[in-house]
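In this view, the complex is presented without one of its protein chains, the others remaining in place.
Naming follows writing order (A and B), and every chain is counted from residue 1.
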Amino acid sequence: MTWQRLAYFAAALGMLAATVLPLSSQPTPSLLARPIVLTAILLTTVLYAGAAFVTPRVSIAVTFAGVVLGCGVTLALLRDDTIAGYATSGIWLPVVANWGAAWLGVAKLAAVKPRDKAASGTIDLAIPLLFGAFIFYLWEVAVRGFGVPSVLFPAPSAIAVRFFDSLWMLWQDFFQTFILGVLSGYVIGCGAGFLVAVLAHRYTFLGRGLLPIGNFVSALPIVGIAPIMVMWFGFDWPSKAAVVVVITFFPMLVNTLAGLNAAGHIERDLMRSYGAGYRQTLQKLYLPAAMPFIFNALKINSTLAFIGAIVAEFFGTPTLGIGFRISIEAGRMALDVVWAEIALAALAGMAFYGIVALAERVTTFWHPSYRT
Amino acid sequence: MTRSTFSAARPAGIRWHPTFVRFVPVVVIVLVLIAVWYVAAVLMNLNLVRGAFERDDTPYTTGQLIAGTMRAERPLLPAPHQIVQTFAEDVFGWPVTSPRSLVYHGWVTLSATFVGFLLGATFGIVLAVLIVHVRTLQKSLLPWIICSQMVPILAVAPIVIVVLGAIGLRGLLPKAIISAYLCFFPVVIGVVKGLTSPDPIQGDLMRTWSATPAQIFWKLRWPSAVPFLFASLKVSITISLIGAIVAELPTGAQAGIGARLLAGSYYGQMIQIWAALVAASVLAVGLIGVVSLIERWVAQLMGARS
Partner (left out) sequence: MRAPDQPIREGVTSPGAFAVSAHDISLTFQTADGEVEALSNIDLDIAEGDFVSFIGPSGCGKTTLLRVIADLERPTAGTILINGVTSEQARVQRHYGYIFQAPALYPWRTIERNVMLPLEIMGFDAAERRRRVEQYLKLVNLSGFERKYPWQLSGGMQQRASIARALSFEPALLLMDEPFGALDEIVRDHLNEQLLRLWNQTGKTVVFVTHSIPEAVFLSTKIVVMSPRPGRIIDVISCNFPRDRTLEIRETPEFLKIAQRVRSGLRSGHSYDE
């Protein structure tokens, strides 16, 4: 009897425990009064036990079918007000069983050696998504089961409801922070950093002086200039854009300069042997060779810019903006709004990064790091 | 048909010492930047000072005007010497425990940074080791950690402060938790990269000796990971500092560099803000310096070329 089979049996038993153990510390209708739920529990038990005996590939499907069913069962039970907030071992053991089965399923999926790239790509995407989905499940169950007050820690379902209820407010905040603050600052900051880097490359003295300064400033807590920018540019989005400009300028400068210097000396000698001038060499050699470095900076800057704009809003802003909303609503203990804004920020951040990464793939497809 | 004769490859005379060559451009650029700052200070404070003179109905010369821009109490852009002066006053002029002392505020922020950094770095290293050895974790958790690099996770700072405050935890601990949370991610990614950096042929060699996973870890993976570890420690300690500063903002804390920045912005004390920024920069440079020193010491122990 391998440990995996043992684990599956334990999961099946844990699920079955719901029929025997008390569901709640309050009086609540027993499972016999809930025929659908009871059938689901028994089915899940069978699936968990059965997964121990079938072939590995089938076992994955069976395991996840059981997990879906098992999670659904516990969530359905927790909708009952006599159980929510008072859940006891009859709920928790099945939750642990679900967790164990999910872990086994993911472990098996991770061990699969796929035949082609498409299959392995799908699996590599599926595993973290399944993992993330399960974390959300645990969050939901914990909040509902323990009866955590929603002012303290809302459940994901509550956050989702609040998210879709406040789409207009979220859009306005997004527009203020991201479109007005981040994008304008990002374009100006990265553009300026790029131009100064080209100058620093052309005139070596400038480069040797600016590079150490750029490295030095990159390490400083630049978000601290936000109050100064507010004093110079007012409370509205220009001050946030100014913060983003300063934050994105230095990484862009340092990385672009490193990239322009990255061209090999053989390739540079080749250009010299053609009698090419600086402008031609810049256009045909230095810039294409610098693309990987430039995109590295653009990706780093995409996150830094967003963080900078949000933190700058913590210092004071008109009645709009992601940072503003988070700061104010956190003070008012309206945490579901805050979480909805955080979800918005996470989605926007990933989308921004994703777009830059896509542009990188298209322009630097030739780089060795893509060819392995 | 012309013939040309090439003379000596270098101009005779000054032998440019390499260190000299390295420092001159930096010093020159810094001096130029300071000069530009002074000019900018004059230009930006001009209207302010002129307005003050006109309100008092006193006559003024251009010289007095310019001198005034260098001494303004609430300047738009303080002159460098004003910042240095205020910084020195706030650091040396007050007893270290006084809430007017930058040392006091710096210490408050620094202690949160430090505790957070230790927590985050330790947890990060442990998780990285687990990720490298447990395939399930590597495929399920690591993608999320990499994703966190794209997301402005600093945005959760207010939530953490508020929730922990509601259950009675205030002061250093919430700030340290935020710092720990922020600096944990780069450490995980860096250490994972380092632990997986050894050449496959090294792994093969270990297998021919029938080495256990623990032996492979201590003799091959961990030493290879040390440079990556220090690189990410330097990044994460600066992030930890920023986290501690930002954590002081949402609830309007009374102590710490962030609090100082906030107070300065509320009361329009421009020079105070700049002095606090200088203090934060000193802290950042100091922290990176300490990590670099430790790094160099460890590298010596591991036989690096000096």
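As a working rule, a residue touches a chain if its C-beta (ideal position, glycine included) is under 8 Å from a C-beta of that chain, and two chains touch if they have at least 3 such contacts.
All values derive from a computational prediction rather than experimental measurement.
When the full complex is taken into account, the listed residue touching the unshown chain is A:Arg272, out of A:Arg5, A:Arg57 or A:Arg272.
Across A:Pro149, A:Gly264 or A:Gly354, the residue that sits in touch with the chain not pictured is A:Gly264. Residues of chain A that touch the chain left out of view are 264, 266-267, 269-276, 280, 284-285, 288-289, 291, 364, 366-368, 371.
Convention: only the chains that are shown with their structure count from here on.
Centroids of chain A and chain B (each the mean of its C-alpha atoms) stand 24 Å apart.
Within the complex formed with chain A, the residues of chain B that make contact are 21-22, 25-30, 33, 76, 135-136, 138-144, 147, 149-152, 154-156, 158-159, 161-163, 166-167, 234, 238, 241-242, 245-246, 249-251, 257, 261-262, 264-265, 268, 270, 273-274, 276-277, 280-281, 284-285, 288. Chain contact summary for the complex, chain A toward chain B: residues 103, 106-107, 109-111, 124, 127-128, 130-132, 151-153, 205-210, 212-213, 216, 219-221, 223-228, 230-232, 302-303, 306-307, 310-311, 314-316, 322-323, 326-327, 330-331, 333, 335, 338-339, 341-342, 345-346, 349-350, 352-354.
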